[in-house]
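Removed: one protein chain of the complex. Kept in place: all other protein chains.
Our next item is chain A:
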Amino acid sequence: MDIQAYIQSGIIESYVLGLTSSDETAEVERRRKEYIEVENAIIEFSQSLEESAFEHAIAPPPELKSKVLSAIKDLQKERTLVTPTEPNERAQVVQLQGGSNWRLIAAASVILFVVSAGLNFYLYNKYSNKEEDYQALLLQREILQAKNDVYQTQLKEWQSAAAMIADTGMAMIKMVSPKGKDDVATVFWDRRNKDVFVMVNRLPEPKVGRQYQLWAMVDGKPVDAGVLDPSCTSVCKMKNIPKAEAFAITLEKEGGNKIPNLKALFVLGNT
């Protein structure tokens, strides 16, 4: 056998490139053990092939590297899950033995998944409904609370009004309409500190831009005792009046006047 002729026949190149038939492959593998020249020829061609491949290298898109590395990381995780420390042989045995079990487990897990997905959907719907109910209840509670606050304030006001009426140190001056109308208001005048409070029992609703004003008659002259706050629904604190013969309410422009418009006198009462 002329080994040089064999080497130079191109069989080495076919072999390295993986283009040989199985017979040829077996032949080359037998001869490379027999003849160092064959082995060397294989190494030589492999190296020149590699060098040529490096010469003609084409850089892949740079973003590909991270994809490849993360794919490898995933494999690594799988591997550590399946076989904590042992190399391949062990894993293969386990796989062969457990072949049908794995199918069962896979089927069971699919069923479990479907059931749990359904349950999740049902529970989520239920949860959404409850959430709506809860929001409605919250709103109702807020409305009730607001109403309660209003009642509480009104009650406190009436309580203090009642306390004033009961208080013996408090002078109560009933003011009535000099024109014989039904209009009535009451002044509470603290004899001790001269604080003045007024309670509107019945007065017509003032027109827009108008406001009731309380006057104290001091030595025959009207003294401003403050305007009536429209938001005050019971007893309203007015200005401190040390001395007065009478009290009266007129309707003035919003914010009050310095001199009362006597044509718009609604109620009057002597002390």
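Here is the rule we use: contacts are C-beta pairs under 8 Å (C-beta built on N, C-alpha and C of every residue); 3 or more make two chains touch, one makes a residue touch a chain; residues count from 1.
The working rule: contacts and distances are computed from a predicted model.
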Name of the absent chain as recorded in UniProt (options "2Fe-2S iron-sulfur cluster-binding protein", "CidA/LrgA family protein", "DNA-directed RNA polymerase sigma-70 factor" or "Membrane protein"): "DNA-directed RNA polymerase sigma-70 factor"
Touch criterion as defined above, residue of A:19, A:146, A:163 or A:259 at the omitted chain: A:19
Of A:73, A:103, A:181 or A:194, the one touching the omitted chain in the full complex: A:73
Residue ranges of chain A at the interface with the undisplayed chain: 8-11, 13-14, 16-21, 24, 29, 42-43, 45-61, 64-65, 67-69, 71-73, 75-76, 79, 88
